[in-house]
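A single protein chain has been omitted from the complex, and every remaining protein chain is retained in its original position.
Labels for the chains are A, B, C and D, by order of writing; each one numbers its residues from 1.
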Amino acid sequence: MPLSLLALSVALYVGGAVASVVLPERGASWTVAITGGFGALLGIAASVPVLIDGHAVTAAIAGPFPFAHFSVRLDALAAFMVLTISLLAAAIAVFGAAYVEEEYAGRGIGAMGFFMNLFIASMMLVVVSDDAMWFIVFFEMMSLTSYFLVVFEQDDEAISAGWIYFLIAHAGTMLVLIAFLLLFARTGSFDFATFRSATLPAPVASVIFVLAFVGFGAKAGMIPLHIWLPRAHPAAPSHASALLSGVMIKIGVFGIVKVGVDLLGAATVWWGVAVLGFGAISSVLGVIYALAEHDIKRLLAYHSVENIGIILIGVGIGMIGIAAGQPALATLGLFAGLYHLLNHAVFKSLLFLGAGAVISRTHSKDMGRMGGLLHLMPWTALAFLIGALAICAVPPLNGFVSEWFTYQSLFIAALHGSSLLRLVAPLSAVMLGIASALAVMCFVKAFGVTFSGEPRSEPAAAATEVGWPMLIGMGWLAACCVMFGIGAPIVAPVIRDVAASLGGHGIEVANNFVVFPGDTGIGELSTPLMAVLLIGLAGVPLVITGLFAGRRPKPRIGAEVWACGYAPDARMSVSAGGFAEPIKVLFRPLYGVRSWADGCFAATRPWFATIPASAGRTEQYWDRWLLAPLGRGVQALGEQMQFLQGGDFRIYCLYIVAALIVLLAVAIG
Amino acid sequence: MNAAQPVTATASPESEREQATRLKRTLLHDIRRSVYVFRIDSGGCNACDIEIFAALTPVFDVERFGIKVVPSPRHADVILCTGAMTRAMRLPALRAFDAAPDPKIVIAYGACGCTGGIFHDLYCVWGGIDKIIPVDVYIPGCPPTPAATIYGFALGLGLLDQKLKATHHVEAEGEQVTVTHPRIPYGLRIALEREARRMAGYRQGREIVENFFILMEQDDGAPIRERIADFLARENDPRLAEIVHRLEEICARGNGGTDQ
Amino acid sequence: MSVSTESRRGTGYVAALRQKLPSSVLDESWQTAEQATITVTREALPEAVETLYYGHNGWMSVVVGSDERLLNGHFAVYYVLSMEGSEKSYVVVRALVPPDTMEFPSVTPKVPAAVWGEREVRDMFGLRPVGLPDERRLVLPDDWPDDLYPLRKDAMDYRLRPEVTTETETYKFINAAKSETTVVPLGPLHITSDEPGHFRLFVDGEDIIDADYRLFYVHRGMEKLAETRMGYNDVTFLADRICGICGFTHSVAYASSVENALGINVPPRAATIRTILLEVERLHSHLLNLGLACHFVGFDTGFMHFFRVREKSMELAELLTGSRKTYALNLIGGVRRDILAEQNLRTRQLIGELRGEVTRLLDILLSTPNMRQRLEGIGRLEKQVARDYSPVGPTVRGSGHHRDVRIDHPYAGYGSIPVGQHVMDGCDVLSRTLIRSQEFFDSITIIEHCLDNAPPGPVLVEGFTYTPHRFALGYTEAPRGEDIHWSMLGDNQKLYRWRCRAASYNNWPSLRYMLRGNTVSDAPIIVASIDPCYSCTDRVTVVDVRKRDATVIPYKEMERYCRERTNSPLK
Amino acid sequence: MFKLLKEVFRTGNVTVRYPFAPLPASPNFRGKPQYDPERCIACAACTIACPANALSMETDTAAGKRTWQLCFGRCVFCGRCEEVCPTGAIALSPEYELAVMDRADLYQTAEFRLASCRVCDTPFVPKKEVDYVIALLVHAGLPEAEAERRRAVVETCPACKRKNDVPRVGSLGPLHQMGMIP
Partner (left out) sequence: MPGFGQLALAIGQAAALLLLAPLASGFCRVLRAKIHTRTGPGFLQDYRDILKLLKRQEVVPKGAGIIFRAMPFILMATLLLIAMALPVLTLASPLDAIGNVFTFICLLGLVRFFFSLSGIDSGNTFAGIGASREATMGALMEPVILLALFVAALLAGSTSLGQISTSFRSLSGGSIAAEIAVLFAVAFAVFVEMGKVPYDMAEAEQELQDGPLTEYSGPGLALLKWCVGLRQVVMATILIGVFLPYGAAASASFETLLWAALAFVAKLVCVFLIVGVIENSVARNRFFLTSRSTWAGFGIATLALVFYLVGL
């Protein structure tokens, strides 16, 4: 039953995709919205039963390739992913219906719908594939469709972002492919079931894991393989960015879990440590880079790097737990990671949708040209605020709950783990702490500069609230943020089951409005109580001020901002760059900030000549040391390879023959 | 301006004033032991500001009365204005006045603040705070001393009574001014007074010459020289001795000595 | 007045100028033995000033504009240079500006230090310094009409208050930063500046990329007042109110400018009393600055303790002059109060206490853990910038230049008193602060020396002859640096033209360079480190080539309302 | 830090008790100008000397009155009035508690009667001033009768004097008693 629902859902997406190309524009956008919406509902319907009863559902369908059956397995993890995808897809379908018509009318709505639907369908298929061959096929399909979404704007920025994305996505796929081929070489099958049961020598397993980790890590946007992410996500249309950041990068995490835990059984401790380490570093660096951004979507994209890091911390702890034979720790870690995966998907897509709504009104991605939208777009602002609070791990929203569990898993790891872990876990917790403190700063800036103060540009001053479909899309996700936070005692056991299906051991995480990491003695948390108390306590200052309300003159609203007696001026309100500048200075080495204070004092003779151009300029290392050589390398390689392009068709025939011979050799060998 | 809109927006000026009166009375009651002061220097010479600082610092310490200088006019209950209200400070002062919550007390501080002081009629001043914003308390002085400042605050808050009252004197019938020291010849007196001023300035000179006159007029039998010597011995001040000797010389030169 | 040729100091400079610009020097006159005024042709003005400034170690003291159409049919500009080479003297370069063109070549491109002076001349007289790179208003407020020049003799009555022309500020600020910056408005009503001035910091986060400022909020029009309502003797009381902190130095500078012009010899006792009070004022001012420095870096305890001790200097002033501030002590020809035994004793006692207290407080201050961190390397005024802008006082002495009027051009009683000179090379706030603290103890020594060696005799001369149209310079070393007054006497016992230039006026233009590259949190302490005195600076006012695009916001309305409420309900 | 605490303990509390206890200013303090209208001869010397125009005189010939006015709000406490006053009617006192709630309370006024010119009968000079001048003349040794004779000269307004061309009276201008030589 779940599988047929799933199949129906995928069929709806594909059908919608095809229809979208065929139908006229207006029809296309609605078709996509309707098929997407129903597809998402069917996806939810398919996944929920599996999540509740916890039994995997499988099916094998004959495919054209004799060596790889198209087998489908909807287990707890897959169902969890399908649910995540579907929750978002539903919101995006509703949002997109209005959004594309407003923003992309006449610019290929049909094509966009086509790629969107195929993109969602391919992601669904990736997570349920139980066969390496098909996994790769859908994985590649996902990359391709998303590539087209990235380059959709067709401007320089999008094309260059698309190019980098294409490069890294395929480099990643290549590594994953090699990993699977190595497994295939050992087992002779592309079937995941075979992989699971295979026993591999430790070095081989490690090589496979490393290949898959790097390959999927690239997809997930883990540092240092993140460089495509802050370029590609902002370039895409906002609702596509929501999907890219909300789920696609999670497919990378899913891949790591799939290969590392599900297929290889997290054989060695250092795998988990590596995942944990990369996670911790990603979490801090991601947010630090986010702080330097003025472009709201790039800022959100960098936050995806951060949150992938947080998810990986949980996953890493889980893998360590499995490898070290501490199933409680394993389950807790995976649970924290998966919980955060779901939460991040929800609030990040919410934020991207909010950003999309704002951009559609201000026609700029630069936060410096926004401002004052709190009055003009109050509902969008509220939704964005909820998303921002959630991503900052502010109680009692969902981001807080999953980060709380991440901290707890680190704590238990430090308490009961090996001596290495006893050192690594506290430090990871510190990095996580820095990341969340900086996230607070970053979202204060993002929300403040975008929505608060006075409008900083004419379009911003003329902005109006977006239409109801977009508000419903955002509202749905905002509601999810609140539900997954306050409803943690209900949600947690479900995700715990998913984690337990991987980690092998169930732990108690919730009881009676309280969640806890296995043992209430370690620590407990009650978000419902917190919510009730916060609301109740807000009554205290209300009563205090209310007591004197009669004694006070009426408030005076709209007084001039106090600028020390001078005429206030829009340039006096804090700017996106200025707000985060202290961090740039304090973390100077991480940004590679160089101060530019040229010609300051030579300036006196030639009257008002040049003076310091700016306090500092950010030059990120990754671009300099990773992207630039990579780009240069590929280009050089391409130039080297040009000799192959003889232009003679006989030479191409020769290539085909050679390829066949190699394939035969591999097949026989 | 939208200060006190609740009052201005709808009400007529008459009831506006009444309401403002009522509000201010309540305010005075409320801020009796907690006064937040925002300082506006509307073009003063700094002396007033220095004395305000002096009032804040240990020797006078106005914080003991709950008076505190605040950095933002939004916190202010009292606006303390110094300076003659220069043209350039009109807008900043109005902005600050507007920025403060209603109602508020305005204190004009120093001669310039009260009326424009020595600058009262210049082209680039408006001549006093009350030309631009309504003033409730005036603290004269150039500059007022910290004690005068404390007194002014206490007065404004209704803790002390006002000492200075407008007075008007009308010349009475037969009012006449008598000549002082009638026994000293007029010419000598003028010469002594001049010399004393030349030697010790108008104030100390006057004091010295008054003492000298008293010595001259004393008729206890002893010769004047001895009386002066006694006086100088009592005072034990070489500079005073020098001056008094000069005066003696003039006396010696002749009573009617009018030469310069 | 005739000054005997052999007693003249500074003849070398005049000769050098004659040699360099043989046909351009039109006239030479000597006001005192060390004040020469050289009239040059208009065209040669920039070169003449540059020759003296960079060629002969001259420092720009002040630029004086004067409407001399009643005397010789022309406007005149005077560039006063303090010559600090081998011969210490003042050389004034004068050029006449014809009333038909009202133009003269700007000196600023060659000597940056002239910039404010020329902007001011532009404001007050409508003369146009051709080639002046910065033609914004300096002194006059933004709402002043464009073509009304207050100091022209035929312009207006001193009481004329023209209609307001704009209801918002229109000053254009210069920001040379190339990257995006936020504006931080510091003032005119900022908690740390006890006086109004608007500093506009262009910042990137906390870093100051560039800074510009609009001062002269305190411009009241004193110079016009001195030429109109007041008699020349009353101006000493006006000069007292140029600045509440260093008013007395202004008063002395003014009085000595008139005394120099009229050839009056102040009695030695009066000169000594002036010296004592000048040093009392320095005691007070340095204590104030040290206290405020503590305040601005958040060390309020230091602030409170310095101000507690400062009360003793206030008591001293009250004892000697009858008032804690605004001493009202000077008359042309002497002083109004003597120091008798009682005051003498109490003064000694008070300065003794001060010496002990301040020694302890400075010790506490310098051993406060993060004090040095706040002061060291902050607000650097490079030596060359200092040379270009002619700052004065501890500001320039903190950048390694030996300038002190008390030593270079002794006045009042300083000729016979050993004055220590404190110069440091740190160029930063710390250097300036340390110089002030050392000078504090010097002042105590000077006061003691003066009390010990006070000469006998009168404190006032009377009966001098008043001669119209004489002019001369008067100068003092205020706590903040050189104050200079240029007075020309008029008929009717009134001044014809009075130009007073406070120490801060010369220190402001280089402030921009001190602010750049520091952070917002350092801005107050940097501004305080030049110990600025806004009111000094602002006695007069700038006109800019601005657009008339001012938007009208309802200030008129606001003002109306305020006026209506003048019937304050409290009455 | 310990140096500071030592200093704090050494110094204790330095705050004065004012206003709970009086705080006298130094004896030479230049405070409120204390005006004794009975000793004032309305000669206007102070109003000329006052640099701030805090002192002013208004002559109302129609009503035969001269009004002297002191505005405490404008006074800069320089003491020039005290310095030039011929009769000691105004002197700076150590009083400093001058704050008021009403602007009108900042003004002190005194009204003096004018004596009329003997020739044209226009009021022009304060009566008290004339009396004082005569008293001085007597003090300077002039016989009483001669002094009274001179009153006629003093009570002639400048315009009439010029008209009458009385040569010797010029030096007896009513405004220059201070330097008057009999």
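Basically, a contact is a pair of C-beta atoms (placed from the backbone, for glycine too) under 8 Å apart; a residue touches a chain by one contact, two chains touch by 3 or more.
Keep in mind that what you see is a predicted model, and the values were worked out from it rather than measured.
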item: Chains on display which the left-out chain touches in the complete complex; value: A, B, C, D
item: Touch with the omitted chain, as defined above, among A:A559, A:L590 or A:L630; value: A:A559
item: Where the missing chain touches chain C, by residue; value: 182-185, 190-192, 205-206, 294-302, 304-305, 308, 368-371, 373-374, 519-524
item: Residues from chain D at the interface with the omitted partner, ascending; value: 1, 4-5, 8, 11-15
item: Where the missing chain touches chain A, by residue; value: 372, 374-375, 381, 389, 392-395, 400, 403-404, 407-408, 411, 414-415, 419, 422-423, 426, 429-430, 433-434, 436-438, 440-441, 443-445, 447-449, 451-454, 512-514, 520-526, 529-530, 533-535, 537-538, 540-542, 544-545, 547-548, 551-564, 568, 572-574, 578-583, 585-586
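In this text, only the chains that are shown with their structure count from here on.
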item: Interchain centroid distance [CA atoms averaged], chain B/chain D, Å; value: 17
item: Cα-centroid distance, chain B relative to chain C, in whole angstrom; value: 27
item: Chain C, residues touching no fewer than two other chains; value: 168-169, 188-190, 196, 229, 237-238, 241, 305, 308, 322-323, 326, 336-337, 570-571
item: Shared-contact residues (touching 2 or more other chains) in chain A; value: 564-567
item: For the chain C and chain A complex, residues of the former touching the latter; value: 108-109, 112, 133-134, 168-169, 174, 176-190, 196, 198, 203-207, 209-210, 382, 384-385, 388-389, 513, 516-517
item: Touching residues (chain side chain A, partner chain C) in the complex; value: 368, 563-567, 569, 571-575, 577-582, 584-585, 597, 600-601, 603-605, 607-608, 610-617
item: Residues on chain C engaged by chain B in the complex (per definition of touch); value: 140-144, 150, 156-162, 164, 167-169, 188-191, 194-196, 216-222, 224-225, 229, 237-238, 241-245, 247, 288, 303-305, 307-308, 310-311, 314, 322-326, 335-342, 344, 454, 456-460, 462-463, 533-535, 538, 541, 554-555, 557-571
